[in-house]
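Notes follow the structure.
Partial complex: the chains shown occupy the same locations as in the complete assembly.
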Amino acid sequence: MIRKRKSIWRRFKENKAVQTVSSVLLPVLFGVLILALWQGQVLHKLFNTDTNTLPLPSRICRIIIDNIPTFAVNALYTVIVAVVGLLVGSIIGYLIAVFAATFQKWGKGGITIVGAFNAIPIVALAPVMTNWTKDISNDPNIRSMFAKTLVVMIVCIASMSINAFRGLTELKPFALDLMKSYAAKKSTVFFKLRLPNSIPYVFTALRVSVPISIISAVVSEYFAEYITGVGREIRENIVLGQYPTAWAYIVVACIIGLVMYGVLMLVESIVLKNRRIK
Amino acid sequence: GESASSSSDSSDSSTDGELMSNEEIIKKAAADGKVGNWGLGNEYEILALLQKYDLPTKYLSEDFTMDGFDQDNITLASAMTYNELGLVKNDYDGGYKYGDTVGTIDMNDEGVAMLEDNIFCTKEFAKQNPNTVKAFLYASMKGWKYAVENPEEAAQIVFDAGSSVSSDHQLYMAKEVAKLVTTDTKGNTVDNYGNMDEEAMQQTLDLCKKYVQLDDSSASSKLEGFTLDDIRDTQYIDEANKSTDGKFGNLEKTDVTIQLKWLPQAQFMGYYVAQAKGYYEEVGLKVTITPGGGDISETTAVSNGTVDFGVTWVANLTSANAGGMELLEIAQVYQRSGLELVYKKDLFTK
Amino acid sequence: MMKTLTKIKNSKALVTLVWVLGILVIWEIFAFVVQATKRTPENIMPHIWQIAYSFIDPKPVSSGMTCFQVVIYNAGQTLSRAGQGFFIGMIIGFALAILMKLSRIVEKIAAPYLMLIQLIPILGMAPIILAMTHDIGSSRIIIAAILTFYPVATNTLAGLNSVEKQKYELMYSYAAKQSTVYFKMLIPSCIPYFFTGLKIAAPMAITASILVDTLQGDGGLGCMLSQSLKHAMSIYVFWDIVVFSAVIGVLSCSLMGWIENLVSPLKRIERKTRKKKGAA
Amino acid sequence: MSLNDNAIIKNDVEIAINNVSVVFKDNQGNDVKALDNIDFDIHKGEFISLLGPSGCGKTTLLRTIADLLEPTSGNVRVSNMTPKEIRLMQKFGIVFQNPVLFEWRTVKKNIELPLEIMGYSKKDRSDRADEMLEMVGLTKFADHYPQQLSGGMQQRVGIARAFGIRPEILLMDEPFSALDEFTKEKLHLDLLKIWEKTNKTIVFVTHNIQEAVFLSTRICVLSPHPGRLSAVVDADLPYPRTIDMRDTAHFGELVSKVRNSFEGGSL
């Protein structure tokens, strides 16, 4: 009897539809719980803070709803910077990894050097990029966008190149021998073996890069010449002591992050579908 | 050296043209979209100025250096008289060496001045520690007085206290700051340091109401209803200035902290002098000076009790209160606006 | 003679050297362009030798300290905070990965929120942390830890998830306790992934620590960096700190690699086999 | 499916496979019937071979017994308990079709792994591992890592590991197929010796008829697609078995019998 019930539970748990629904439902439920604790000021007791430093969700919502056009414009700029920077940076990072995997003797050193970019703080990178891109365009908005995107890009390069390099080089035993026996060209080995092998690693890198891209976009906006974006608004409002508004923008940043993360998970589940069969 | 001489050459060659009026300069720069300010609550005077000339209230962000100005990305740049302006003009370390080839537009003259450096604490702190507040103000003002009268010594004191600014610039700054502390917006001399001039305060508050844009509707309606009494209390500075010995009875708190609005430099020389000369000790206080310029703003730090006193600008204090903090200005150290717009003369000749 | 030559040619040091040189050359090309076209080239892209000279320049730039002294003096604070933050972040990251592995439900719930925490800018997070700790020093360490744990957690989790099903079955057939499965199988096999995470996190900890320096203006590389940027002191302090943090970042990354070689027998064998190939 | 009872002396059922079916889904979502209604009892102390062509479900059946796979329908009982209970009592020893070694452990440490889990002392573990290494002829390779071994050597490590725990029930999935005649012969005899001495129950998957006949008491012949039990043959050679039995007529007859049951039943 007990066995039976357990197996129903297990079957329920292992059911595909149940799993898909639960992987959305559970975090949402958890989020609702947190929101409730937040609104009920339980979080404030926990963190020993007040409703000014950590404003209530209801107030944050009000502010967002009252200012949808402003928020939308700022969010749009931040999304453009984060997404373009993430994509271009990841592609460059991947290309560096490809280069490094192709010429391993020289490439490994290159990966180390790229890792060094990781160690240059964004607060240093952002003003330097703003300085370097002064001549890009006469339109301050365009050159600011360029500078911000560059920052995000540089930051995303490192995590992608390190991970992708592993994916491109840590192959199953004898897989390389197999390709060698076909006298496969390096490019063929790359497209038929290394590339598919690296896909799961690429997704690991992207999982790390998504939040990094947004936070770098936000921070680089602090330093940009043209005043726009979620990050800039967060800073302005914090300096002005407008915590509720600042938190409204933080929430927007989080929503951007969640959406990007959701898209990533979706793409991952489609791309890696066939590998999940066990 | 090379570049400085070349730029003065170019200004020499352009002296045949006639310099534009302030209005023309502002209009030209605004039309090019090359007016600069740091934002972050420093922009209201500029917005008021642009509005005064019926110009769109848009500006570019300056990054706390004058590189944008130097490279002509910004042609009409905000500069504090005591800091950026000195860097633009002078040729000491970090300076851009423009000398007299640059001109300035003064906010006080344009009638859009807002008051800057003050001393504040929370309303609750003031209420619970009145004697401490008064003693602190007494000693601080004594420090300011000494600093204003002895700028060389004050500059040295700040430099020794771990200032990050070169000693040349420090001295320049001390002299300029002295002017701000002892002259009001109309150019009259002030001798009761820390005084809150009603008219200038009111003008500042009015400009705040007009130009501080708050997305938070409850905050902006709160701001709308503010009177001076919501942001300042004059009793403490008045009593401090009346006292001759700095004795105010039992001090409720003797260990206090003050967070500056910016990095340690002569902008805040009064506190460093009071510290170095032992004025704080004389009134029975042990004071720690925390530099600002970090991500935790002085209003936040005072509001959440990390520090007791802070130095900020009136506009910042006003908007923080609108946002829900309960801060109280207790002294107004700078009596006039230190903000000017600087431009290269050769770019604005007819 | 030939042999030593090939040895030098194959050495790792040479590879790195060539890379560094290559980057320096590119930098210099641009530096000359900047030099020719800009009024204050040192603010945009100084020459390498100018940066190098600033390290040994005896001229004091701030409170009687030379550039080098400023960097070294403040590096102590920053690096010790980075170290502590990294250590805490590493433990949290690893623990979270294990926790998420232990329970699918925890993973499903936690994964998006862990990422969300990364998205809260320090500006918003700092006042709350500060309110919790009432101490700016420990707030800084905590924030540095928060900024570093994520790559460790994701990479370790990826490692834990990469164990083949057959290995589970083996352990399962021994009726091994959950803890045994972790200690004898999952943890050893996720070590390489864990180290990849550490390699990304170590430089990030330094970045994070520089970032949290700027919470308050009381010292640390971040403060000096922003003061220098605001032209409160020589701009070379900024460049020196950028160079310094990049170098430390690379070193921290190699340190992780070195520790990995030390703890992981597999890496040791690989190294031995490689050596042998080199000799043959 | 009737059992040839007379051949078996012991009559207490150790493993009861009751109407077991296993259905997999392929990636179009269609059902693949790997096992179809297998019903069969294994007695205590028996040496049972599961014989059948590639893909017929041998591994699947073994996994069901070992509680590594739940049957889609039907059930398995071991000593009147569920396979799970038996597994939790650590009574199974399994040799997998691929050796499944931990690449971060040396050969010896791999053999010691289950002993560590079962809480043997350091000395006992080491002694037992040495003994097993001796048996599979890998003493010289104790400190090598799995990657440094040939395929057959890796498989032998897997065998040593399973033997090392001296399990009540030994489940072996084609353990010897990667080995050469001599090594295999030696291990056959070792296995038989251990079995005769300890009287454990052994379920042995193989696709080699000679091997099945030589080793086992009974041979279950499976036919593929879906996996069905097509015959059970008694391998009634006397014990102890010796190499030269393989040249006897009876051995040949048994091999033919199995082969025929194959061809009749499935091909």
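As written, the chain order gives the labels A, B, C and D, with residue 1 at the start of each chain.
Convention: a residue touches a chain if its C-beta (ideal position, glycine included) is under 8 Å from a C-beta of that chain, and two chains touch if they have at least 3 such contacts.
Because the structure is predicted, anything quoted here is derived from the model rather than measured.
A.B. asks: How is the whole complex composed, chain label by chain label, with copy numbers?
C.D. replies: Stoichiometry (whole structure file, shown labels): A x1, B x1, C x1, D x2.
Convention: only the chains that are shown with their structure count from here on.
A.B. asks: Ranked by contacting C-beta pairs, which pair of chains comes out on top?
C.D. replies: A-C
A.B. asks: Mind checking the centre-to-centre distance between chain A and chain D? Centres are C-alpha means, answer in whole Å.
C.D. replies: About 49 Å separates the centre of chain A from that of chain D.
A.B. asks: What is the distance, in whole Å, between the centres of chain B and chain D, each centre taken as the mean of its C-alpha atoms?
C.D. replies: Chain B and chain D have C-alpha centres separated by 86 Å.
A.B. asks: For chain B versus chain C, what separation do you get between their C-alpha means, in angstrom?
C.D. replies: 39
A.B. asks: Residues of chain D that touch two or more other chains: which are they?
C.D. replies: 147
A.B. asks: For chain B, jot down the residues that touch at least 2 other chains.
C.D. replies: 63, 67, 71, 295, 300, 304
A.B. asks: Which residues of chain A touch chain C in their complex?
C.D. replies: Per the stated touch rule, the residues are 22-23, 26-27, 30-31, 47-50, 53-54, 105-106, 108-110, 112-113, 115-124, 127-128, 131-132, 158-159, 162-163, 166, 200, 204, 207-208, 210-212, 214-215, 218-219, 231, 234-235, 238, 243, 246-247, 250, 253-254, 256-258, 261, 278.
A.B. asks: Can you list the residues on chain B that touch chain A in the complex?
C.D. replies: 33, 39-41, 59-61, 63, 67-68, 71, 73, 212, 214-219, 295, 297, 299-300, 303-304, 316, 319-325
A.B. asks: Looking at the complex, which residues from chain C come into contact with chain A?
C.D. replies: My answer: residues 10, 12, 15-16, 18-20, 23, 43-45, 105, 108-109, 111-113, 115-116, 118-121, 123-124, 127-128, 131-132, 150-151, 154-155, 158, 165, 196, 199-200, 203-204, 206-207, 210-211, 214, 222, 225-226, 229, 238, 241-242, 245-250, 252-254.
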